[in-house]
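Note that this complex is displayed minus one protein chain, with the remaining chains in position.
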Amino acid sequence: MSASHSTAHAADTSKLSPQFHVAHHFDSADEQFDSAKLGVWLFLVTEILLFGGLFCAFAVFRSWHLEAFVSAHHHLDKVMGGINTVVLICSSLTMALGVRACQTNNQKQATAFLIATLLFAGAFLVIKYFEYSHKFHDGLLPGRYFTYAGAKYPDEKIFFGIYFMMTGIHGFHVVCGMVLIGWVLLRNMKGHFSSRYYVPVECVGLYWHLVDLVWIYLFPLLYLVG
Amino acid sequence: MAETAASHAHAPAHAEGTNYLNAQKGLMSWLTTVDHKRIGVMYLISTLVAFGLGGTFALLVRLELLGPKKDFLTADQYNQAFTLHGAIMVFLFIIPAVPGALANFVLPIMIGAKDVAFPKLNLASLYVYWAGAIICLSAVLTGGIDTGWTFYTPYSTVTSTSVISMTFGVFVLGFSSIFTGLNFIVTLHKLRVPGMSWFNMPLFLWATYATSVIQIMATPVLAITLVLLIAERAFGLGIFDPTLGGDPVLFQHFFWFYSHPAVYIMILPGMGIVSELIAVHARRRVFGYHAIAYSSIALALLGFLVWGHHMFVAGQSELAGVIFSFLTFFVAIPSGVKVFNWLATLWGGSIAFTTPMFYALSFLFLFTIGGLTGVFLGILSVDIHLHDTYFVVAHFHYVMMGGTVMAFLGGLYHWWPKITGRLYNDGLGKLACIIIFVGFNMTFFTQFILGSRGMPRRYYNYLDQYQPLHAFSTYGSWVLGAGFLLSLFVLMTSLRSGAKAPANPWGGASLEWHTQSPPVTENFPGTVEVKHGPYDFNAEGTK
Partner (left out) sequence: MKEVKLDGFWLPRSGSTLAPEIDFGWNVAMWLSIFFFVGIIGALVIFVMKYKRRSENDVTSTVDHNLPIEITWTVIPSVLCVLLFLVGFKGFIHAQVAPAGAMEINVTAQRWSWLFTYANGVEKDNMLVVPKGKPVRLIMSSRDVLHSLYIPEFRVKTDLVPGNYTTLWFEATEAGETTLFCTEYCGMSHSDMLAHVKVLEPAEFEKWLSEEASAKAKGLPPEELGKNLYTGKGCNACHSLDGTPGAGPSFKGLFGKEETLADGTTAKVDENYLRESILTPAAKLVKGFPPVMPTFQGQLKDEDVAGLIAFIKAQK
């Protein structure tokens, strides 16, 4: 998909993405496109390693405090978590369709799909907000702020330390993703993208899929397995 | 190889004497530039300032250790001084210096490219570096920092100093490092000119590639570790706090999972530079090109498997200690292979006694000692005695300073004519190198003796019996400081009064010597053709 798009529509490229030009240090648009994609993939590697550290911490503490973790994870709301999983999977779908729409020069459709993605992301955060406020209310908080009276094991506070770190950092990534999607949405509405040039949408899409993927691991680990 | 055809040398687009330095004028033209050469120069200045600052703290530490009790600093000031020395040298100087300054400048030229793949990201990495540096140093004004550069918990969560500023600064600096590494990997994959195959690249680029891989893969783990530490201090998260069910040793695992590979971020670029210096200044085709290239990659990968050797006595399991020790010995092999290949490259060469060659020879001498003493520390039983003593301090200074800093200075003197277009006083340059070499050995060889005799590190007061060696080490630090000042003086005076540098002052064969000094903004006036390998000194056109 990367190599052929610029020649496939050679006839009408002049009208598409009029602002686009190849930077002086690249030989061709393809080379520039491949470089950008490689760059984003490398960035995603760093993201995976960032979350990898947290997953390691989770694994270590779970093996040390198994009973406490199992007991603590019952406080998480599986229904809300499940709905959020579905919401994010839908957002990944609309993101992919948005990229597709850009590739096929369908600007209006792309705008619609990107807005839908933004709405799903917003819905995710709203649901997360209700989950968090419930935890705050019950005193199910990390470390020294853990005040929940009904805890069976003292180490449940470690579970919530890790829960808030993992979902908090993931939530931060969702917010960053929304900013980026908003940015490509605006550029799309200005007509910057077309089959000739859609690198930013593609790259933001890759990033957004990773954010979803992280949640797809977080949900079963935290909510279902504990 | 590597010549731009003669007819292009005076392409009409460029007026005579135009180069990247004078193409645009004014401070704003520098601050908004996306030219990798200008960014490299700004990185060079920034990291040298950091080196000066870190060095000043080192001199303060040595000054305090002149006598066994209080001399000039209070215990608290001393603890802050060695913490700042370590943190500044590691995070603000040695990690960014070679990639940010030297590799940034020469990497695109060496592969015939006009710039790195993402020039704006390159500038962003410099701005992020400045932001991180300011945040780190703000710790000095907001209560200081006394944890040591390793930020071990639980001390770092209970001390009243501003750990959050410093660790947040280091977190920010991590992005700068990731941006640079990511940029180099994409550049090397996508922007090599036709004919520049992977095995046609100068060895410095293999080392830089390996370094970039580590920057990408290890830095995020440090980032998350520091985020957890900040959350620990700010919100009492409890992950590293035993009173809340956490584990302080887990912090050490996380920390060294980054910081051991980071040791290779520091030394690999130095090794790469030395490969260039020895080949060019001995005008000899590199012996064992493939072995040196692959050993860089091997070091990058093995570096991820040995973090536990920092924790043989830290309370990790015996089994973990045994496994980490075994793996650690395999790091010795690629390093040893490199040393033997460099020696073999000197054999049969035409060795010029230039300043860069002096630094390369100093590197070989000091790195050999640093490497061999590392073997002592890898032996499990011997490490019990030597761990956290001055022996360790001496060992890593021989590798980091005797290795990386000597290579960095050698590289700086090697590419200085290319960067600035000026030649320096070679005699004074060599004299500075000799003074640094003598001062370095005075300062740090004594510390091997101190350490093996049981002197613990990070001590403000010490037993009287260690005083003569400590004093000698302090005198050495003055010689060392004088050497660095002279070295700086040589470079600075060249800017004012140095002769104009020709395109190829050393008779090098890699691409950067086949463009004018200093290069034009686009590096080469015309198209670039690779006609021979980077070390074909006997080929036509290199003499």
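As written, the chains take the letters A and B, and residue 1 is the first residue of each chain.
Quick note on the criterion: contacts are C-beta pairs under 8 Å (C-beta built on N, C-alpha and C of every residue); 3 or more make two chains touch, one makes a residue touch a chain.
Source: prediction; values computed, not measured.
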Here the chain that is not shown touches B
Residue among B:Asn19, B:Thr56, B:Thr368 or B:Thr493 touching the omitted chain
B:Thr368
Can you work out which residue in B:Gly321, B:Gly403 or B:Pro525 touches the chain that's missing from view?
B:Gly321
Given B:Ala75, B:Ala234 or B:Met492, the correct residue touching the omitted chain is B:Ala75
For the chain left off this view, which of B:Thr142, B:Thr243 or B:Thr527 is in contact with it?
B:Thr243
Chain not shown, touching residues in chain B
75-76, 79, 146-148, 152, 154-155, 158-160, 242-243, 247-249, 282-291, 312-315, 318, 321-322, 325-326, 329-330, 332-333, 336-337, 339-340, 343-344, 346-353, 361, 364-365, 368-369, 372-373, 375-376, 378-385, 387-389, 449, 452-454, 456-465, 507, 537-538, 543
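Note that in this section only the chains that are shown with their structure count from here on.
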Any idea which chain B residues touch chain A in the complex?
108, 113-119, 121, 178, 182-183, 185-186, 189-191, 216-221, 223-225, 227-228, 231-232, 235-239, 241, 244-247, 250, 254, 257, 522
In the complex, the residues of chain A that touch chain B are 23-26, 31, 34-35, 38-39, 42-43, 45-47, 49-54, 56-57, 60-61, 64-65, 68, 142-145, 154-155, 157-158, 161-162, 164-165, 169
